[in-house]
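Up next, chain A:
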Amino acid sequence: MLTGHRTWIFDKKPVIISTGTVVGPFEGKGNLARDFDLIHGEIWLNQDSFEKAHQVMLEEACQKAMEKANLQKDQIQFFLGGDLINQITPTSFATRTLGSPYLGLFGACSTSMEGLALSAFLVNYNGAKYILTGASSHNAAVEKQFRYPTEYGGQKPPTAQWTVTGTGVALVSPMGKGPQVTSATIGRIVDMGLTDPFNMGGAMAPAAVDTIEAHLKERNVDPSYYDLIVTGDLGHIGREVSLDLFKKHGTPIKEENYQDCGLLIYREGQPVLAGASGAGCSASVVYGHILNRMKKGELNRVLVVATGALLSPLSFQQKESIPCIAHAVSIENGGEEQV
Partner candidate 1 sequence: MDSVKNQSTSITNINAKKSINQTTANQAKELVIKRDDVTGVRGVNTNKELLIAIMVPQMDRFQLKAIEKSVKEELTKEYPDYKVQVSTDQKMFLELDILERKLEKGKTGEKELKKELGNIKSLMKEEA
Partner candidate 2 sequence: MSNKKKKKLTPVQQEYQAFQDQRETKRPVFKNCMKAFLTGGIICLIGQAIQTFYIYFFDFTDQTAGNPTVATLIFISMLFTGFGVYDRIAQFGGAGSAVPVTGFGNAVISAAIEHRTEGFVLGVGGNMFKLAGSVILFGVFSAFVIATIKTILITWGGL
């Protein structure tokens, strides 16, 4: 049901019945290692290219999610997902293995929540019984495409962020046990004219603020309604900038209830500069860490705001600014199991 301009309230409360998260070695050394289903020891995953490794990671995550929910491949009705590589080939190729009907998405690093919002919408209106949705990224594959060859010696400024090698998928269903998707706010493009591809956080912060404020207003709730508002990959700079923007706009968001996936995933001292980024960042942290905490009852209401910078190497070279977007999805613990 549409509320306001761009918020959907899901009255049937679709359930995330299971998740699958797979990450690389660098993430395995981070803070959240215990929350991931599978941690690979090396970034090649025994494949002969980074792109194939990227694809395999997604296949494994889907497998994990289906295993946990006791489902077979042919029971999955739709797959909604995407990644950052040209024409989202890793996701498309992984879905070729999966064999289910497939809707490819691109929202850069906001793909995870774009997929979850759409899946919840489809499920809410009886469009499907089981939908798999997810997003993934592979550090080396993304670096290769967006920046320089991985072994090239280019100094990254302190504003740069580290692309996560990781993937997270969620199985959404109208019934079952698990955290429920209660509402979603679709973001609009916010472009503040920033052009520095090594400062994504600063570019994306206004988009996150725009979506969060719209969500709170249209859903008519106070920020304190949520135990946690978690952004996708704003990093240190984006988080700080967005907090100051909230202050400026008079939105009472408490610093301790406002976190960022890009800051949660890595340990202090890992050389990631301003934090993590990548489509797999919010996907793996939310579907791994955040949902685990919800299942344990540490968190009951969470608003996930995945942020994306919609640039390409081409647009950057043509001196275009960086358009940004953020999608918000609220995930809440339901009282009792739905049937």
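Following the convention adopted for this analysis, contacts are C-beta pairs under 8 Å (C-beta built on N, C-alpha and C of every residue); 3 or more make two chains touch, one makes a residue touch a chain; residues count from 1.
Keep in mind how these were chosen: all candidates are chains of the complex that A comes from, given by their letters.
The structure presented is a predicted model; accordingly, all values stated were derived computationally and were not measured.
Asks: Going by the C-beta definition already given, which one of 1 or 2 is in contact with chain A within this complex?
Replies: Answer for chain A among the listed options: 2.
Asks: Taking the complex as given, what residues does chain A use to touch candidate 2?
Replies: Per the touch definition, chain A meets candidate 2 at residues 48-51, 144, 148-159, 191-195, 199, 202, 205-206, 236-237, 240-241, 244-245, 271, 274.
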